[in-house]
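As you look at this complex, bear in mind that one protein chain is not there, while each of the others sits in place.
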Amino acid sequence: MSENMKGFKFVDEVYKDPIRKVKELRGKTGRKIIGYICAYPPLEILTAADTIPFRVFGDVNEPITEGNRILPPVICSYVRSIVDLGMKGRFDFLDGLIWSHSCDCMHKGGFVYTSCVSKPVHYILEIPTTTSEEAINFFKYELMEFKGWLEKLLGREFSMDCLKEAIEKHNRQRELVKRLYDLKREDPPLITGTDTLKIISVIEALPVEEGNRILEEVLEEAEEYGSRPKKRGARLMIWGSIIDSPALLQIIEENGAYVVVDDTCVCSRQFWLHSNNPHVKTTGDLMENLAKRYLIEVKCPRLYIGSYGTLKKDYKRDLEERFGYLKDYISKWKVDGVILHSLRCCDVHGYEVPQVKDYLDMLGIPSIYIEPEYDAKTLPPLKTRIQAFLETLSQL
Amino acid sequence: MGISGQTFFIGIDIGVSASKGVIIGWGEEIIAYHILPSGFSYRLAAQRLLSELLNKAGLTVEDLSYIVATGQGSPSVDFVHERVTDIVCSARGINKLFPSVRTVIDVGEQTSRVLHVDEGGRVTNFIISEKCAGGSGYILRVLANVLRVGLDDLGLLSINSKNPIKFTTRCAVFIETEIISMIAEGFQKEDIVAGIHDSLAEKIIELINRIGLKEPCAIIGGCAHDIGFIRSLKQKLGREIIIPPQPQIVTAFGAAIIGKKSFSKS
Amino acid sequence: MYFAGVDIGSTFTKIVIIDSKGDIISKVIVPTRAEQRKLANKIMIEALNQANLSLNEINYIIATGYGRFNVPFADRQISELTCHAKGVSALFPSVRTAIDIGGQDLKGLKIKDGKLVNFIMNDKCAAGTGRFLEVMADLLNLSLKDLGEISLKSKRKVEISSKCTIFARHEVMEKISENVPIEDVIAGLHYAIADRIVRLVSQISIEPDIVVTGGVAKNIGVVKAIEDLLGYKVLVPEDPLITGALGAAIIGKNIVEGALSRGEEIRVGCRRLEEVELYW
Partner (left out) sequence: MSGERKRVIRRLESIKPLRAIIDKSYNESIEAMRRGKPVAWCMLNWWIGDVILKAIDVVPIYPENYGAVCAAFGVAEKYLSLSDSDGIPSHLCGYSRNCFGYVIRMMRELKGEIPPEAPMGGMAKPVLLLASSTICDPRYKWFQLLGRYMDTPIWILDTPMPSTIDHVMDENYVNCLVRFVVKNLREFISFLEGLLGKKMDWNRLDELVNATLELHRICFEVNELRKAVPCPMHSRDYWSVMPSVLFLLGDPKESIKLYQNLYKEVKYRVDNGICSVPEEKYRLMFSELPPWHSLALFEDLAERGWNFVIESWGYHPPKPAENLEKIEDPLERIVRYFYHFFTHYVRESVKMGVNCISISAPFIVWAKEYKVDGAMLHSLLTCRSATSHLYEMGEMLMRVWRVPSLAVEGDIVDYRVFSVDDVLRRAEAFEETMQYYRKERKKMGLDW
């Protein structure tokens, strides 16, 4: 790959084959590549240990075969896809892989990995379901354990100064991603949802410094970026299960609408878009700071947010507590309608759907619920549904 | 009137789409066999099958020492001595024809099966596809229907395909819509058929993988005639697959053999 | 002025032409076949002949149905859901819920003041669609129409438990083998499909008036079963197949009239019919 490529060009190039690029980097720098599958593992720790955090994706175009041998259909197709790829050796290039107990399916997926995939060595990160002080203490303990595992794997320890430095870099990254999303507040947005996902999946495959550089270049180029949309169109938010391939976004945006903001794992949730201050404190007990922020800021419904242990319960207040940030998204990004997306067999999002819908109805924002499989071939049938939804937003 | 003094055994395999029957003699040699569509009533199908068989063999019911029924529809058959699981019948049948075979693949209209057989014709492991017609042979019937070609023509079409289309095996009925729109979009029939063959083969291989493949391996049932499907299955499996001369009647044949054994025991 | 709607569904292709009063001046329904572009051209010709108009006299043409992108001369494509909603409410202004049972898809539409506000569609599984009955009909060598009438004779319907078309076949064959009267089996089938339909559509909370459209609406047995399960009477248009095409034509009309009232010019696509060899 030509070295002088920058910004969008660079993104397009790397996007074609992130694995090749990251291997190249390992070759040059000798930094080990550690894969991670969800937004909970603090990347600061991986960066501090001088490894390359590499976000592992499924593959919507690879038919699940091996995976179906070991995981029944009640496990969501995304996790089956990851396990399938693992069994087929797609992740052999990794020096380590972090599963997490982010949800049931992910947990079970990790277990199956333990029992039938030898490479790469992996760790399963345990995560509490609540955010009580005691829960945060436990999560901190868990992170120490994880740090220990990582250092053992690498055969070297890292200092708190390294961690401090890493935190600063990732704080910077979260800030830059916020600015990337600001481009989408324009009407028409300066970049499409599809591009956003491409950019983010590229920086999630690179060392944080690289990623930050790319983000800065992209932000500069964005203004005169060629393929930037000219036509106005319905402004949508997509909420829900993981989306790590543009396939679905393309189907939406081909219909003349734009996904201007999202509440999904790979994109906004990974970078705490909802938070006014996405900075982890670099003073005091750093591991504790990480534990606290990661446990609370990752807006995944697997976490029990909202009131438990209160004597008086009130549904409206509960919704406000849990989904208030969606209201900000809607006003900041001028959202016309919301697509609620839950993969089939995704419990944490499945149970959330009716409640998010209630909340959006309260706000008077139209929404549509879709429930695809993690498989590009099952997406085209959604076209009609999406088009019809856009028509309900229009004056037809 | 048949050759008096001899004993004959009959096995009938009443399936959802086709009913097959075999008459064997004391030497387990096939005297006659017959295949007919099951129509809308298992009972009637079984009766018609019986009389057809007797005609072909020139026998009467009196000549029959023992009748064994198997297959989806067997519970609806009233005139039998014994009902036996189709899995067991398939195992016995294939073992008589090809004693060396260790894995049998049977792609049925509703469900598909894969079984392991030992040298004695006993089932040593098996697996049956889940209750969704996603990966069943029915999909081929649908395909033939939409393309307005015979089931038997599918094979020839697909082996001429240069680049098969990738399908995901969803509901067989849905695939129909998918196929229709593909034709509309101007895709080649050949590629569509080949695509369906591939996706069906993939589904079957998933099934095989769950219990493993022991060689040599044979395929029975209607789909065994479909050279396109077989080719795709062989490719994906990377193995040779034995196809019996009359793949559809293997299970019925096995039933007949079981009948003979039960008879000689009593 | 004249407006046309072309609806290419999975089983039937329909076309409707209306005049500026919104009255239907011609309609054609033919079975859908693979060569959809040709088909679209052919029925357009037929419809034009019926109304003796030329294609250039049609002010706006909207294509809908899953084949909507195979209508070369259409000015715009609109989803069948929006079109059905329009068509149904044109026929029954009081409609709040529409159930459209097509060959392979099943739609529930929530309608408010003639506008589509919410909807639900089947996917992944074709249980509860017209295909289910088609398969059963040719299993029993009967026509879809017969099914309806025969089922009315049923005294005690049987329980058909499998929703899957392919597995239900097996159940039917079993029942027949047990000498269950055919009318009871068919009645059972009708309840099985009605159950699926009501289950799906109830997700958008059904409110009267309820209209049932699509090919299956012609089957009195299913319609009765649906009424039974809903606890409501339902309305069926005299021609339940054309609501989509009609809706498309009406939307076309609205677009043109809207544009004129705003003094905008209307962009229309090419008005050339492709050669079609009429080989049937």
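Note that the chains are named A, B and C in the order they appear, and that numbering of residues resets to 1 at the start of each chain.
The definition used in the following text is that contacts are C-beta pairs under 8 Å (C-beta built on N, C-alpha and C of every residue); 3 or more make two chains touch, one makes a residue touch a chain.
What you see is a predicted model; the values in this text were computed from it and never measured.
Asker: Missing chain touches which shown chains?
Answerer: When the entire complex is considered, the left-out chain reaches A, B, C.
Asker: Identify the residue among A:Pro128, A:Pro229, A:Pro278 or A:Pro381 that touches the chain left out of the display.
Answerer: A:Pro128
Asker: Out of A:Asp104, A:Glu151 or A:Glu186, which is the one that touches the chain we can't see?
Answerer: A:Asp104
Asker: Looking at B:Ile127, B:Leu213 or B:Leu237, which makes contact with the chain not pictured?
Answerer: Result: among the candidates, B:Ile127 touches the missing chain.
Asker: Return the single residue from A:Ile75, A:Ile167, A:Ala222 or A:Ile252 that touches the missing chain.
Answerer: Final answer for the missing-chain contact: A:Ile75.
Asker: What chain C residues would touch the chain not displayed?
Answerer: Answer for chain C: residues 161-162, 198-199, 202-203, 205 touch the chain left out.
Asker: Hey, which chain A residues sit against the chain that's not shown?
Answerer: 69-72, 74-75, 101, 103-105, 107-108, 110-112, 114-116, 123-130, 132, 134-135, 137-138, 141-142, 145, 301-302, 304, 306-315, 318, 342, 344-345, 347-348, 350-355, 357-358, 369, 371
Asker: Which parts of chain B are in contact with the chain that was left out?
Answerer: Spelled out for chain B, the touching residues are 75, 84-85, 87-88, 91, 115, 118, 122-128, 130-131, 210.
The rule is short, and it goes like this: only the chains that are shown with their structure count from here on.
Asker: Name the chain pair with more contacting C-beta pairs, choosing from A-B and A-C.
Answerer: Counting C-beta pairs in contact for A-B and A-C gives the edge to A-C.
Asker: Would you kindly say which chain has the C-alpha centre located farthest from the C-alpha centre of chain B?
Answerer: A
Asker: I'd like to verify one number: the distance from the centre of chain B to the centre of chain C, where each centre is the average of its C-alpha atoms, in whole angstrom.
Answerer: 38
Asker: Taking each chain's centre as the mean of its CA atoms, how far is chain A from chain C in angstrom?
Answerer: 41
Asker: Send over the residues of chain A in touch with two or more other chains.
Answerer: Only 378 qualify.
Asker: Going through chain B residue by residue, note those that touch at least 2 other chains and give them in order.
Answerer: 170
Asker: Touching residues of chain A toward chain C in the complex: what are they?
Answerer: Per the touch definition, chain A meets chain C at residues 373, 378, 381-382, 384-385, 387-388, 391-392, 396.
Asker: What part of chain C is in contact with chain B in the complex they form?
Answerer: My answer: residues 10, 32, 34-37, 66-67, 70, 104-105, 123-126, 129, 131, 139-141, 162, 164-167, 169-170, 172-174, 176-178.
Asker: In the complex, go through chain B and note every residue touching chain A.
Answerer: Answer in residue numbers: 130, 166-168, 170, 202, 205-206, 209-210.
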